[in-house]
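Apart from one protein chain that is not included, each protein chain of the complex appears where it belongs.
Order of writing sets the chain letters: A and B. Residues in each chain are counted from 1.
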Amino acid sequence: MASLLTGKVSSGMTQPLPSSVASDLAEIVGHEHVITDPDRLLVYESDGLTAYRRSPRAVVLPSSTEEISAVVGLLHSNGIEVIPRGAGTGLSGGALATPEGVIVGTARMNRILKIDVENRIAIAQPGVINARLTEATNPYGLYYAPDPSSQSTCTLGGNVAENSGGPHCLKYGVTARYVTGLTVVLAGGRIVELGGVGRDPYTTLDLVGLFVGSEGCFGIATEIELRLLPITEGVRTLLGIFESVESAGRAVTKIIASGLMPAAVEIVDGPTIEAVEASVFAAGYPLEAGAALVIEFDGTEAGLDLDADRAEQCCLEEGAIEVQRATDPEHRMKLWRARKKAFGAMGRIAPDLLVQDATVPRTKLPEVLAGIDNIGNRYGLKIANVFHAGDGNLHPNILFDRQNQNELELVERASKEIMQLCVDAGGTITGEHGVGVDKREYMTLVHGPAELEAMAAAKRVFDPASLFNPGKVLPAVEVKEANESRSN
Amino acid sequence: MRVDLTDSLSRLLPGEAFGHSVPSSLWAVLRTGVETVVAPGSTEEVATLLKWASEMGVRVVPIGTGAHMCPRYPRDPFIVLTTSRLKEIQHYEPADLTMTASAGASIRDLSTETAIYGQWLPFDPPDVPNRTLGGLVATGLSGPLWAGYGQLRNHVLGATIVCGDGRALRLGGKVVKNVAGFDILKLMVGSRGELAVITSVTVRLFPLPVVDQLLVLEATDVSELVSTARAVATAPIMPASIILSGTSDGGRLLVRLHGAKVSVEADQKSLEKHTGVSFEVRNTPEAESLLVHKRDSRINAELAVRVWALPSRIGVLLDVLKKVPGVSLNADVYGGSVRAYLPVNLSDIESSLAGLQKDIEELGGTIRALRIPAEVNASSYFAKPLVDEGELAAGLKRAFDPHAVLWGIE
Partner (left out) sequence: MTGAPAYEALGQALDAQKERLLPCVHCGFCLPACPTYNRLGNEADSPRGRLHLMQAVVEGRLDPSSEAFRTHIDRCLGCRACEPVCPSGVEYGTLLELARETATKAVPQGLPTRFLLKVLGTRALRSPFFFIGRLLRGTGLAALGATVLPSYGPFRAIRLVLAMLASTTRWQPMASEEATSGNTDSGSHDVSRRSRVAVLLGCVQEGLFARINSATVRVLEANGYEVVLVEGQDCCGALHAHGGDLESARMLARSNIRAFKASGADLIAVNAAGCGAAMKDYGILLEGDPDFVQRAEEVALAVRDVSEILASSGPRIGASIPCKIAYDHPCHLLHAQGVEHAPITVLEAVPDAEVHIVAGAEECCGGAGIYGITHPELGGLIGGDKVSAVRACLADVVATPNPGCMMQIGAGLRLEASNEGVIHPVELLDESYRRAGFYRAGGAE
């Protein structure tokens, strides 16, 4: 994808890897799993956020904890930065290479090592695809709860790095809730075990909790112990059709405030409906609707119809045009598929797309949505909203055409205004996509220099020489200033 | 505490910060007599105190009520920082199910407020109503309810803290999903005041269950209930909590079901079908008293340990623990931990504990002293972190409390 936003695409030449390092890497993982050909490295120049491009010096694809440890040890001893990468589906540029860096990919570490049915845990390698864990544990009546929209392709290692969410984290919580233990490879290739379900969690600090969401800046998780849940007995999925996204937002507030605990509450707005219905995942959403609200309840079969009735009532009170109920599993899957594939389906209605991610207090949804609409109108940009409404986690997708240079600048300005709007409403700059490179400059909207320095200090404990995924998460300038002010 | 130090501090903080008392039991835990107690009235005053302590080389012991602390040995001189003057609810938006309150607010007071809106904090470690919000977060304890609600660490959305060197930080925020930066907030949950003093906390609240049903199964020996308890823990439904308690008089399995009336009834049926037993339903206040978090008598026992292992090992843990004469046991079947309250007249405490420790560790579990008589060296009975974890924790300690002002990680 061509340069999206001016100044973000690296023009610096990537330095080739010294041949001795390349041959040592090949010694560790096998020749075919070390990529150094610049032509081939092109495919690793972006992750799911193509606004940024930079080829790594090499890509290494190890297959075990020991190989990762040896690879990291070798690279770090040569002062070479390591950029961890899973499936490359991240939306904040978290797997973007540095000019000096080597990507260590987990694609070949795709084995589920253990399923402990008695204790309801599984141990997986980081390259295991999220949905595969649920598939593998379903025969035991268990499943893995976090379900990011990219779950059919994103990896558990990436989920740990980003602390991924998903529609059902409204009721079930995000990745951090399910990670009970980790084997990690830290700076210099040191293999360290953290936590574990059978160990007293109060013997030390919550290092597992700190590692989850560290965006590859602390190390690489090479074995992940995860908590599984029993498959719920029943599910009810509702689809509320609204004239406007604001009224759908009000219905969400009403449902949550009424004491109901839905498993998921998602809003798909008009422009998104248009895109999804044009794609192979068309779910039969009415094209003239201003917004569709997907509400799901799960749990004991006996209580579900009551919950669904109450939620339906809330929707109707807020002016829903109609409320449908998915009657069979196939219909339910179809409703969800449309929601989950919405991001990809945007390719249908515009050549380019900037996926935003921010969280606001749920009660602020209607006013923030109106504000986003207003920003879109002012800049003449189409903004499609598809998001986890129950959590207040917004995904305004700005649609544009990168060929139009003028539009690029407008996109950038609109994007910034949306972030500010969300922060002003008491929200934050990212709910689940992470900071990566894309949101570094927004970090100062929500954190002061002292907080940023504290984060930098935590990173230094794990990675003193900053050889893991440098240039991500923390805005370099602020950290430097904080250092200066501290030494004063 | 030397007089000149107290003098220099009294010039920095208002008079209201001084002259506070703490429970006498605290001094037993701290193995010392009365020292200076300071009660700052704001985050800024906490920062002032810690900056001063850093300069003076004075150790600070932060407490909530001071009633639930594990034995420690702070070196002299030290002062006790109590959050007892930090009590207000700063922000409560029922429609968002979020609340921000100062660290010293008691769970009882907060619950009274949230109950008005049909909401609550679903955490039930022992004596929870008498704990403070800051203390709850600092200990990181969720109680057996984490089976149904998840752990406290997942529901702390934000906090204001003051690091050991007096830096005040605002961590997290007011929203339920937030990945803006490294999660040092999570590091504070369960950090026992070793990195920073927590001055306010934002938590996620939950709607109160329409029905809170307690299912009881009794037996003459707690071991007879283990297989049923494990069957409940691996049933297709997830109860709010599963507790096994036992004394020499007999054992009890307590299963809490939360939800609408119809779903709770259906859950009970499904559990009975799955386990093949019939439970007794008790919703009277008498039954409520069976839940350990409602009581505070036994948790004040002078000798208490917590044992932890894989949940599937709960039966063997209980087999070992129940051999101690006069022991009272309380197990979180879902989490895999057992609290054992031991009689103080245990003839030889040290050798009994050492024996227990050996047996538990052989079973792959860990044991930790929660409360221990003054004459026993408690540090032998702390579950130790792995070496690497300990090093990382020590590094984080240096980052947040560079002058080692706050008691903690040794």
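Just so it is clear, a contact is a pair of C-beta atoms (placed from the backbone, for glycine too) under 8 Å apart; a residue touches a chain by one contact, two chains touch by 3 or more.
Just so it is clear, the model here is predicted, and its values are computed rather than measured.
Colleague: Looking at the whole complex, which visible chains does the left-out chain touch?
Modeller: If we consider the entire complex, the absent chain touches A.
Colleague: Which of A:Y44, A:Y143 or A:Y202 touches the chain that is not shown?
Modeller: Looking across A:Y44, A:Y143 or A:Y202, the contact with the absent chain belongs to A:Y44.
Colleague: If the hidden chain were put back, which of A:Y143, A:Y172, A:F343 or A:F400 would touch it?
Modeller: Residue touching the absent chain, from the options given: A:F343.
Colleague: Specify the residue from the set A:A58, A:I80 or A:A107 that touches the hidden chain.
Modeller: That would be A:A107, which touches the missing chain.
Colleague: Determine and list the chain A residues touching the chain excluded from the picture.
Modeller: 1-2, 32-33, 35, 37, 39-40, 42-48, 50, 59, 61, 87-89, 105, 107-108, 110, 127, 129, 132, 150, 152-154, 279-281, 341-348, 351, 353
The definition used in the following text is that only the chains that are shown with their structure count from here on.
Colleague: Measuring centre to centre with CA averages, how many angstrom lie between chain A and chain B?
Modeller: Centres of chain A and chain B (C-alpha means) sit 32 Å apart.
Colleague: For chain A, which residues count as touching chain B in their complex?
Modeller: Contacts found on chain A: 116-120, 141, 162-163, 165, 169, 173-174, 176-177, 190, 192-194, 197-207, 209-210, 212-215, 217-218, 229-231, 233, 253, 256-257, 259-261, 299-304, 306-307, 359-363, 388, 391-393, 426-435, 439, 443, 446-448, 450-452, 454-455, 457-462, 473-474.
Colleague: Within their complex, state which residues of chain B touch chain A.
Modeller: It is residues 93-98, 118, 139-141, 150-151, 153-154, 163, 167-171, 173-184, 186-187, 189-192, 194-195, 206-208, 210, 230, 234-238, 259-260, 262-263, 265-267, 270, 306, 308-313, 336-337, 364-366, 368, 382-386, 388-390, 392-393, 395-396, 398-400, 409 of chain B that touch chain A.
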